[in-house]
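Note that this complex is displayed minus one protein chain, with the remaining chains in position.
Here is subunit A:
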């Protein structure tokens, strides 16, 4: 077996192990309900998680050797690494607090991120000159670790909200919480629909002119939104319903917009199916699982993850980033959208830490902030990379 295959098999193995570990973490709920003292499920679950993490490490190292550079240089590699960092952060925090429920929520989030990653091109890609620097690896891996730890605060904040938001009365909190959960469904929808059409090998090609060139874009999902001013070349496929407006900028704007539409459609369908199945809001469905967790403890873990993740993020996302930019471009800061969003993230968590100093900013408010903070991180990863083109935009 060659290294590339070994690497993707290892990643797949890790994914499956995380899935199995999630079920074992789920089983710990039953444990507590029946006899009150801790069973073995929690122990097994964490062992499987660690093995999964090791498998992912094999993926990482094999790919590194195969490509000759640390696999953190495109969307697929970075997001996969972020998922790995989230698992690592979870393992560390589990070691301290021994809270099995955390696994039940953290691992699925990590899995969604990894699945999302593998929807991007996974072939080995060469490095352009600006990326050929050790500082790249140092910068990117520290950023991912920091974001992974902050990701734990998101997971715990979300758990806190699911537990504490009153599902029996209508409130803004209840609506927004359901919306956040719905967004997770959209991400899953994206993964499901992309995989389905990939397996079916769907392809439709559009051509449009930019300047004096004719550019071809390949769609792997049926085109609902065609590229602006384009014509469909492939025959026998679904005709587009409308064109992407011209003010959508950047390479492949049409295809990305089309993907967003599909994700929303399939996410919504999945969400509605889940609602029909449970006959309850998703928040209300999950809430009973968290009955035995102390809200205080969740609040504490959420805050601690931020206090641990903030310095790591600062180091990777601002300081190492600046050093690398200085070496590569001769300027350590250039107000590139990606840099600005790293600064925004940093400001946000600084605000979070200051607010925590005062009374009245614990509990729900702070949990919302932890959720929003990770939203900013994901925005930086997804929207800034794919939409606001800049020096960093991958793919």
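In the analysis below, a residue touches a chain if its C-beta (ideal position, glycine included) is under 8 Å from a C-beta of that chain, and two chains touch if they have at least 3 such contacts; residues count from 1.
Methods note: contacts and distances are computed from a predicted model.
A.B. asks: From the names "Electron transfer flavoprotein subunit alpha", "Acetyl-coenzyme A carboxylase carboxyl transferase subunit beta", "Cytochrome C biogenesis protein" or "Cupredoxin domain-containing protein", which one matches the UniProt record for the unseen chain?
C.D. replies: From the choices "Electron transfer flavoprotein subunit alpha", "Acetyl-coenzyme A carboxylase carboxyl transferase subunit beta", "Cytochrome C biogenesis protein" or "Cupredoxin domain-containing protein", the unshown chain carries the UniProt name "Cytochrome C biogenesis protein".
A.B. asks: Tell me which residue among A:125, A:138 or A:289 touches the hidden chain in the full complex.
C.D. replies: The missing chain is touched by A:125.
A.B. asks: For subunit A, which residues touch the unseen chain?
C.D. replies: 66-68, 97, 121, 123-130, 132-133, 164, 211, 247, 249, 295-297, 299-300, 303-304, 307-308, 310-311, 314-315, 318-319, 322, 326-332, 334-337, 340-341, 343-344, 347-348, 350-351, 354-355, 357-360, 362-364, 384, 388-390
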